[in-house]
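Every protein chain of the complex appears in place save one, which is left out.
So, chain A:
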Amino acid sequence: MTENNFWLKKIEINVSEAEKRTGRNAMNMQETYTAYLIETRSVEHTDGQSVLTDSLWRRYSEFELLRNYLLVYYPHIVVPPLPEKRAEFVWHKLSADNMDPDFVERRRIGLENFLLRVASHPILCRDKIFYLFLTQEGNWKETVNETGFQLKADSRLKALNATFRVKNPDKRFTELKHYSDELQSVISHLLRVRARVADRLYGVYKVHGNYGRVFSEWSAIEKEMGDGLQSAGHHMDVYASSIDDILEDEEHYADQLKEYLFYAEALRAVCRKHELMQYDLEMAAQDLASKKQQCEELATGTVRTFSLKGMTTKLFGQETPEQREARIKVLEEQISEGEQQLKSKNLEGREFVKNAWADIERFKEQKNRDLKEALISYAVMQISMCKKGIQVWTNAKECFSKM
């Protein structure tokens, strides 16, 4: 399928399998990693049938590479986040091991979600590198690196500097930054407490399982009570084992929240880019203003601004009118260039703000929809858990009352 009609047809993307592999890493040491199978299908509009068009294996680090590329080339977009690299916010039963099958399974779902988010984004979905990620197994890494995106990336230091020194950022971005900080903080807190609650709930359910064994042993010496005890014990076992499925479902809910925890970082990245551009603009304007002033002083002969040339002129004698003319000419050229640059930077800045804000609005709507649905699904999970509980305890009560 060519690139063009890739986007004309509706596509389905699945990360359908995960496989353990061994290979050699950059330092020629043996390593174990997981590879994920990505299958792309195109869907015919007429009959809804889907046809497998591409199928390849990728590992997590390649997803990271793709995302880093997108971050550099689309700084005005809130780029969807990847699922976590390492398991965090775990409660005691879950392992923090990256090779653990449950973790791998949840990561598979997370990676699929990432690809779907990118594919459904009106701008990102058209990116060629993304298209190649889905279609060209070999050589993809080289292709990405050839774009030289790593060189284009803004240095962290520069960005930090800009954040501190920028004077007039767009207020909306400042607010957005605060919002993303709050979001990150509150979701982290929530996930931590959730993990502790899950731990405790697990404890409550599992201890009831001990009843089963003891009731069974006790029933051996009882005549009238024996049957009731035995069957009640069975229900206690059912109760105790029901928590495993319940908490597994909750992990998916936690993953939904985690996605937005990581989205907060994506939001901050956009804000940072704005601050960087704004700072750049401010510096350019400042530079231009100072050059204009220098020029004016030279022309009128008044010295208000300090310049080394001025200083040395004072010490070693006045410069000749020709020298002064030459300097004025250089400055005028620089000023003209500077004005052009400022104009284009201004334009760039405004474009950036406009586009970024459009995507942020899109993101906000998506976030509200998704989180509302997540909360609803959480309620549904709780309801199911309560219904199971009522069922088991009603059965147990019947057994007890027959003792």
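Here is the rule we go by: a contact is a pair of C-beta atoms (placed from the backbone, for glycine too) under 8 Å apart; a residue touches a chain by one contact, two chains touch by 3 or more; residues count from 1.
The working rule: contacts and distances are computed from a predicted model.
Chemist: The complex has one chain missing from view, so what does its UniProt entry call it, picking from "Serine palmitoyltransferase small subunit B", "Alkyl transferase", "Ribosomal RNA-processing protein 42" or "Sorting nexin-7 isoform X3"?
Modeler: Its UniProt record gives the name "Sorting nexin-7 isoform X3".
Chemist: Which one, A:117, A:172, A:234 or A:327, makes contact with the chain that was left out?
Modeler: Residue touching the chain left out of view: A:117.
Chemist: Which is it among A:52, A:160 or A:214 that touches the chain not included here?
Modeler: Candidates A:52, A:160 or A:214; residue touching the omitted chain: A:214.
Chemist: In the full complex, which of A:20, A:128 or A:369 touches the chain missing from this view?
Modeler: Residue touching the absent chain, from the options given: A:369.
Chemist: Check the options A:51, A:160 or A:186 and report the residue that touches the missing chain.
Modeler: In the complete complex, the chain left out is touched by residue A:186.
Chemist: Tell me where the left-out chain touches chain A, residue by residue.
Modeler: 12-14, 109, 112-113, 116-117, 119-120, 179, 182-183, 186-187, 189-190, 193-194, 196-197, 199-201, 203-204, 207-208, 210-211, 214, 217-218, 220-221, 224-225, 228, 232, 365-366, 368-369, 371-373, 375-376, 378-380, 382-383, 386-387, 389-390, 393-394, 396-398, 400-403
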